[in-house]
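Presenting chain A:
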Amino acid sequence: MNMNVATAVDEAPPLLSIQNLSKGFAGVRALDDVSFSIRKGEIHALLGENGAGKSTFIKVLTGVYSRDAGQILFEGEAFHANNSGHAQSLGVSTVYQEVNLIPTMTVTENLTLLNQPRRFGLISPRKAEQRAREMLERVGLNIDPSEQLDHFSIAVQQLIAIARALGTKAKLLILDEPTASLDADEVSRLFELMTELKAQGISIIFVTHFLDQVYRISDRITVLRNGQYVDTYNTAELPQSELIRAMVGKSLDELSKDTGAESRAVQDTLFAIDQYGKQRCLEPVDLTVARGEIVGLAGMLGSGRTELCNLIFGVDSVDSGEMTLAGQSQSIRSPKQAIDAGMAYCPEDRKVDGIVAELSVRENMILALQAKRGWLRPIPMAEQKAMVEEMIDRLSIKTPNMNKPIGELSGGNQQKVILARWLLTHPQLLLLDEPTRGIDVGAHHDIIEIMNELCEQGMSLLVASSELEELVVFAHRVAIMKDRRKVKELTGSEISQQSIVAAIAQ
Partner candidate 1 sequence: MMNLKGLSINPKIWGPILSLVAIIVIMGIIDPGFVRIEFKDGRFYGSLIDVLVRATPTAIIALGMAVVIGTRGIDLSVGSVVAICGAVAAMLITETDLSFASVMVLSLAAGGVIGMLNGIMVSYIGIQPIIATLILMVSGRGIAQLITGGRSVSFDSVAMDIIGSGMFLAIPVRIWIAAGLLLLTILVMRKTAIGLFIESVGANARASRYVGIEARLFKMFAYVFSGICAALAGVILIADVGIAEINRLGLWLELDAILAVVLAGGSLNGGRIYLGLTIIGALIIQTLTTIIFSSGVPVEYNLIVKASIILAVLLVQSPTTQAAIKDLNMKRKGVRT
Partner candidate 2 sequence: MKSVVGKPVIKAALGLAAATLMSVSAMAELTVGFVQTGSESGWRTAFTNATKAEAEARGYDFKFADAQGKQENQIKAIRSFIVQGVDGIVLAPLVTTGWDKVLKEADRAGIPVVLVDRGLDSDPSLYVTSVGSDFTMEGAMIGAWMAVETEGTCDIVELQGAVGADAAIKRQAGFANVIENFPGMQIIASQTGSWSSTGGKEVMESFLKSIGGENICAVWAHNDNMAIGAAQAIKEAGLQPSEDILIASVDAITDIFKTMADGETNVTLELSPYQGAAAFDALEAHLAGEDVPKRITVPGGLFYPETAAEEYARRK
């Protein structure tokens, strides 16, 4: 089908064509038989959830990783880049999500760093600045290139990065999540530039999580899932619900099977936020959680799930809205305040924000409770051991002993320790962001069990997840996030994978 679509629209040979590309890491297939093609002057969106293989694809294409199998044709000839610099000299440039410019250098220096104009073998500053101006002109920037890079906004830095990537001879531009940290106006500006580049005949691979942006700007869409090629579509002909189904990987029939957990009588509201939001991060959101209720936060990656959790827990500070917890108005500016108010939070990135790898299972587990008690009131060792032992037993954590560094445990057991860490603080509201990501099936099942148990005991849970089948099983209510907004709320029997997908696609 994909070949049909690709060839039906334009018979001209593609600028870049990739056949049967594969790449494995230590036995895991990160890319499995992926094909892809892009025409001259086309904006082609590359989509997929986390772990779909998008970044591996880009890195194999630009020679950061070597490929195991497959063929890449660029302008009809075999293409083999050794590294991203080499790829750029061949006409394929990448702008990564984290702008990899040097903040403390001037714009000119950043633009001409790898290609210093020389006079008699010496760098010529005048020439360099002139060249920088020309490069900036191409992206429509009228700024002083002698100024230091970090004096400019992220959006302008992004454009400067594109200017550098374009250089003099880029034919294919790869933009990896370019809009992740831009506001609406800045996105529009970027899109204008992309349209203009397209008119100049430059092809763009656009990697993003924002589906509406895909529809605004792209000509065609290729979807990857679990390292495999799903399909390529003409954007104009693809309904959004189809696209989401392609990304999530469920057929319509499968999606309609499960329905949500039974709705609870939502009388006893524990937690409520009213117009809670932050500029450039999250549009104001209203949300409530009742006692003993599990509220799911659904949405694709980048939809604002994690941002909402971070704002509620005080990791980030809101600039609008009110919060009430257990009938008291709260002003949360730091995790410490959130914890004192009776909240707990298992963050999405367990390794970076969750575990303290060098410390033992015991120390990791008591850390939050100890922090809550303060340094002057240490938990006696006997008590610690009793608590930790009980938790290891209750959550069936597999560890040889409680003094093992947590970094040496498996992902699932690490997650259980983090969960135990928070259960020890007896929170009223437990926030879980992707609690089952990257853990084995057994632990996965255990964690869902624990969540249900906690809710039976009257604890309130707010669970962000991209796994729809999971949300459908345990959530009493699901709030659906999209493009950093809450777009819909589903209750009880309304909850199904299908209805969630439909809400996201709307």
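The candidate set was assembled so that all candidates are chains of the complex that A comes from, given by their letters.
Methods note: a residue touches a chain if its C-beta (ideal position, glycine included) is under 8 Å from a C-beta of that chain, and two chains touch if they have at least 3 such contacts; residues count from 1.
No experiment lies behind these values; they were computed from the predicted model shown.
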Q: Among 1 or 2, all from the same complex, single out the one that touches chain A.
A: 1
Q | chain A to candidate 1 touching residues, read off their complex | A | 313, 315, 334-336, 338-340, 345, 347, 352-359, 363, 367-368, 370-379, 421
